[in-house]
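Please read through the structure below; I'll follow up with questions.
With one protein chain removed, the remaining protein chains of the complex are shown where they sit.
Right after this comes subunit A.
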Amino acid sequence: MSDGASGGLSRRGLLGLAGAGVAGLGLGVGGDRAVIAVAASATAPSPATDVYPFYQEHQAGILTPAQDRLHFAAFDVSAGTTRAGLIELLQDWTVAAAAMAAGRDIGDFGAVSGPYDAPPEDTGEALDLPASGLTITFGFGPSLFEDADGVDRFGIRARRPDELTELPHFPGDMLEPGRSGGDLCIQACADDPQVAVHAIRNLSRIAFGRAVIRWSQLGFGRTSSTSTSQATPRNLFGFKDGTSNIKAEEPGAADAHVWVGAGGGPAWLAGGSYLVARRIRMTIETWDRSILREQEAVFGRDKGEGAPLSGGTEFTAPDFAITGRGDLPLIGAAAHVRLAHPTRNAGIRMLRRGYNFVDGTDALGRLDAGLFFISFQSTPENFTAVQLNLARHDALNEYIRHVGSALFAVPPGAARGSYVGAALFA
């Protein structure tokens, strides 16, 4: 293994693997917020006290029950950063992410215990807050392997999986460059928005000089459930969408549809996945005044319960053959549930993990709102196949437009003492 996993301090001296090891004891290093919070609320467990281990076989934040809040950031690696510099950044990020996921401040001294004449290592806005189920998930974009000028900046071009290329242009795409692409990504999810923002803020601070945020997105309400223990939430159209999402409890589903198998790509990506992010703007005002009949026809579901229009309750399988008046199917040919359904996409499923967003209003006074779609799949071709089907035919296209897009390869989880993506540089 390269110098990356040696456990040494980074050149900034800001973070160290040693610090993380000591902090694991929960004594004297930084503020162990999780321990404090768990103790304080021992009688009333709540999602806020959830702590998900960072060092796992697969990265957390994928099959983890979807938290309520998101801060997602795409980064560009700065010009001049070398391969060794990139590795060092990933090591620093790994250590900091592990600390924050455990509910601790970053650094040896944290937010308030350091030298009085030095800037605090941790920015401090998560002091007194529990871990809040924070997960931090890292990904590598196509441009990390080969930039727009065809340069192999980090000596990893030969390791780029064939599937890791820019997604194709889909009909209706109105992508903005400033909301698309990126060399690296970090998805921070938590049940407290301040905890998620704290994570991205500190990780981007660590990256200064080595990588900068290209774009970022806040999400405030999960739009899918990744566990049978969660109720299906509603998107900003007021509908339950993603009812048939992959759930952590489904045996074999993640292996079949989410994780890259041992023989399914380069060895460094085995146990990883592909993350697709799409910023989907909703034309809220037009939708809001559309009649209920239209709204339900567009989704193919009943708005109140989320049941398919073919009948039953939310989790009843849609019956695409059943017809009503005029022998027309109750779930129309262009209905979203029909076009997105695995049975209409050669059995393709993906794990959706999107969030609602409202970023104020646009120049026309309209809500800048929509769905920040995130999906994880074993190959991006699965997303492309389903999205092409939707982009061509979906009745929902009248009310949405895709304005941002990015694809990242998500490496497997890091082993303790190593760092995220180590196998790529081995």
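Keep this in mind: a residue touches a chain if its C-beta (ideal position, glycine included) is under 8 Å from a C-beta of that chain, and two chains touch if they have at least 3 such contacts; residues count from 1.
As a convention for this text, contacts and distances are computed from a predicted model.
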Out of "ABC-2 type transport system ATP-binding protein", "histidine kinase", "PbrT family lead (Pb2+) uptake porter" or "Sugar ABC transporter permease", what name does the UniProt record list for the absent chain? "PbrT family lead (Pb2+) uptake porter"
Omitted-chain contact residue, chosen from A:Ala131, A:Val276 or A:Leu330: A:Leu330
If the hidden chain were put back, which of A:Thr49, A:Asn202 or A:Ser310 would touch it? A:Ser310
I need the residue numbers on subunit A that touch the omitted chain, in ascending order. 168-174, 283, 285-286, 289-291, 294, 302, 304-305, 307-313, 316, 322-325, 330, 363-366, 388, 391-392, 398
